[in-house]
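Read the structure below first, then the notes.
Shown here: the complex without one of its protein chains, the others still in place.
We just call them A and B in the order they show up, numbering each chain from 1.
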Amino acid sequence: MSLLAVTHLASASAWAVYAVGALMALAGAAGVVLQRNPVHCALALVTTIFGIALLFIDQGADFLAAVQVIVYAGAIVILFLFVIMLLGVDRKEQRAPEKLKGLIPVAVLVGVVALAELLVLVRVHYWATGSKAGAGALNGPGENVQKLGQSIFTAYLLPFEMTSALLVIAVVAAVVLVRRPSPAPPGPERRTVVGGREPARSGPAPAKATVAERSAPTGRGSGASSGAEQSGPTGEVVR
Amino acid sequence: MVNAAYAIVAFPLLGFIINLVSGRRLGEPAAGWVGTVAAGGSFVSTLIVWVTMLGRPADNRFADLTIFTWFPVAGLHVNAGILVDPLSMTMALFVTGVSTAIHMYSIGYMHRDPGFDRFFVYLNLFLFSMIVLVLADNFLFSFLGWEGVGFCSYGLVGFWFQRQTAAVAAKKAFVTNRVGDVGFLLAMFLMFAHFGSLNYSSVLGTLSHGHATGLLVAAPGAIKGTTATAITLLLFLGAVGKSAQIPLYIWLPDAMEGPTPISALIHAATMVTAGVYLMVRVAPLLHYAHATSWVIACVGAATALLAATIACSQDDIKKALAYSTISQLGYMFLAVGAGDYVDGVFHMLTHAFFKALLFLAAGAVIHALADHQNMKEMGGLRKYLPITAVTFGVGWLAISGIPPLAGFWSKDAVLSSAWQMNKVLWVIGVFTAGLTAYYMSRQFALVFTGQARWEEARPAAVASHEQHEAEGHDAVEGHEATGPGLPAPAHAEARPKDPTWTMSVPLIVLAIAAVLGGGINFPAWHMDYLTRFLSPLFPAGTSVTISTGTKWALSLLTTAVALTGLGLGLSTWRTAEHPRLEPNFLRRAWYFDALVSATVSGPLRLAASGLAFVMDRKVVDGLVNGTARALGASGRALRHLQNGYVRTYALGIGVGLVVLLAYLTFRVGN
Partner (left out) sequence: MTVPGAWYLVLAACLFGIGAVGLLVRRNILVMYMCIELMLNAVNLTFVTFSRMLNDLGGQDAVFFILVVAAAEVVVGLGIIVSIYRRRSGATADDISSLKG
């Protein structure tokens, strides 16, 4: 029995599901914004994510609901918590006085106005053109996962490949970003002339390493900082 | 031989060019003779043309020659043309005649002056401009001459420009003239607007009966009274500037800084009469503008009186004559205003004779006394300067209006027309005549009779006389190397003597003219030549029509007043010290100059400083600097958008989002 059948519940229960999902989402959102402790904010975010997942299921996006929970709640928020714990941000309250006075009221005003306009737009939704994307119909024969997979791997193949590349790049970027610059190696042959070459080193001349070059998980790598002599052919310590 | 009219214009131009190019090489006295010959040639040509004109019948003494087309612009066609008609011939005759005499006089007077050649360059240029002024056949070409004489006056008054006073006086003369020229220009604009042309034949001739020869007789209804009044008033403004009437007379006394021949030529005989000529020329227009005629007459009378009062207390021999000139010019305008154009011209003629004579004689006196001009330091000179004394005496009697000299006839004619117009004006005229006789007698007495006060002032003069006799050096010549007012070289102090023949001959000639000049327009025995000569030009009904008996009575009265003034002057001024007769306000010319400074230059200076310090510094600079400051300020204000705080940037994005959504909302809603 597909989850689609679940959607044919009686009105009351449909409303109940909606209400629960909406409540969870809103409560979580409020919590993210209002909680002092960042860890509490992260947990509130999880609540929001669960609520959204519920609403996804309610609308027949089963796969997406699952992915939402697994990826968002299971990975992203965990990552947030890792960083929070790592940096110890939760211990310090934000005691610094507000430097930008008047920002909060204006911000609230902006948010309220934006919200109001969005609601108005929701009401006057004449601009829905109804033209079909090339992905196919939502309803119809087949499971949701099957249809979704078919559309991704045929109609949206290019975006799929690009996003996979993006993921790889993101990993590399993360590694690069948090790397500390390595200290200068002490050595008798070391010249004090900046910019001069060290002739004893027979390794390859320090060249500008590209990110792709460094993606190979070797302990060796030439200094990526162009021209900086202190990054000799020593192993980088990746933190 | 009407084509000789071209020669009238060409001769002085030629002389000017020759002296300009090679005057320095020619040197003294050749440059002077070049100038004199040029002037003489012009005079002879004028005589030829005049005789030719006389040979024609009275209503055909008219010729219009074109030298070249000056500019034909759409709607305005201006020629450089010569109009030969009775009025222009009369003017040309006496202008060239007196000029020739004065050219010759100047050869002697400007002896040893380092600017000798420059003097004659200017003099010929002046003659050329004056000829153009009187002979032109349209207002614009005449205006060219008008401006030319103004410029030459500037150059010649400031001839000894190293002297501060001379330079300032030259500037004053020019600028005051220019104030009047505004009137002339505006009048020309009006004329063009109304008549579509600036030619005499178009402007003045259309007021005629359309006579083929363009003689100027008024026709009814050709022009509106207000337009005519406006044009003539503006022209009169120009005349006031050029002919030194109230309130633009202040330049003439100061113009005495120039050499005496200049004072004689320009500021007595020719340039200052240009204004009178102009008003006489536009007689047809004045026929329609009675208001202007009244203005002219009143201004003339007032000026005559004012100047005469001032002349009574002047010490400088030339300044006294200058005020006398202003006064006599007032008489001319009185005649013109009264509608008696012929007698205005008549008085202009006789005045040219005796005023030039007086100036030249004064020049001889100044020359003889080594450039000392203070009459209080002269006296008893008739023993030493007999010719000068006699000629000056002739001029004195002429100007005082003593019959049968020329001045009596012309002044009498002027006063008759004044009587016809308004008795008050006549009274002013008669009183002024009395004053004229008084101050001229004062002048004569101070200079030529009485004690030889100059001996006390400069006792070295007598002592060095023998020394100069031994050297054979003529006392008259050689002191003007430095010009009047500058310290004269010591060798020039000597016994005063009569001048050389180049200076005496003109004096004598002019004296004869002053005696016989009345014959030009003698009111009896059909000797009213001038009237008959000029009458075709002037609208009918403007001649003086008072009975002969009245005329004789008035003449007798005027003569009696003049004789009284003469006697008073002579008797009072045998001694030179009468401070109560010379109050300060008269010596300072009723403080008119101070008044002008206060009312005109004061506010002008205020306006200039206002413009400089307020307008320029605050407004203009403020605008420029203010723009820069505003840009800087706006930059500093906008800089706060980039304060580095991410949250404000995010807020900016939020605001942009709101705007975008608003656009979508309201666009969709429509």
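Going forward, contacts are C-beta pairs under 8 Å (C-beta built on N, C-alpha and C of every residue); 3 or more make two chains touch, one makes a residue touch a chain.
All of these numbers come straight from a predicted model, not from anything done at the bench.
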| item | value |
| --- | --- |
| Missing chain: touched chains present in the view | A, B |
| Full-complex contact with the absent chain, from B:K224, B:R574, B:R617 or B:R647 | B:R647 |
| Chain not shown, touching residues in chain B | 639, 641-647, 650-651, 654, 657 |
| Positions on chain A contacted by the hidden chain, ascending | 7, 10-11, 14-15, 18, 22, 25-26, 29-30, 32-33, 38, 41-42, 45, 48-49, 52, 55-56, 58-61, 63-64, 67-68, 71-72, 75-76, 79-80, 83-84, 86-89, 92, 94, 96, 99-100, 103-104, 107-108, 110-112, 114-115, 118-119, 122-123, 128, 130, 132-139, 144, 147-148, 151-152, 155-156, 159-160, 163, 166-167, 169-171, 173-174, 177-178, 180 |
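We adopt the following convention: only the chains that are shown with their structure count from here on.
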| item | value |
| --- | --- |
| Separation of mean Cα positions, chain B and chain A [Å, integer] | 101 |
| Chain B residues within the chain A interface of the complex | 645, 647-648, 651, 654-655, 657-658, 661-662, 664-665, 668-669 |
| Residues of chain A that touch chain B when the two form their complex | 99-100, 103, 106-107, 110-111, 113-114, 117-118, 120-121, 124, 126-127 |
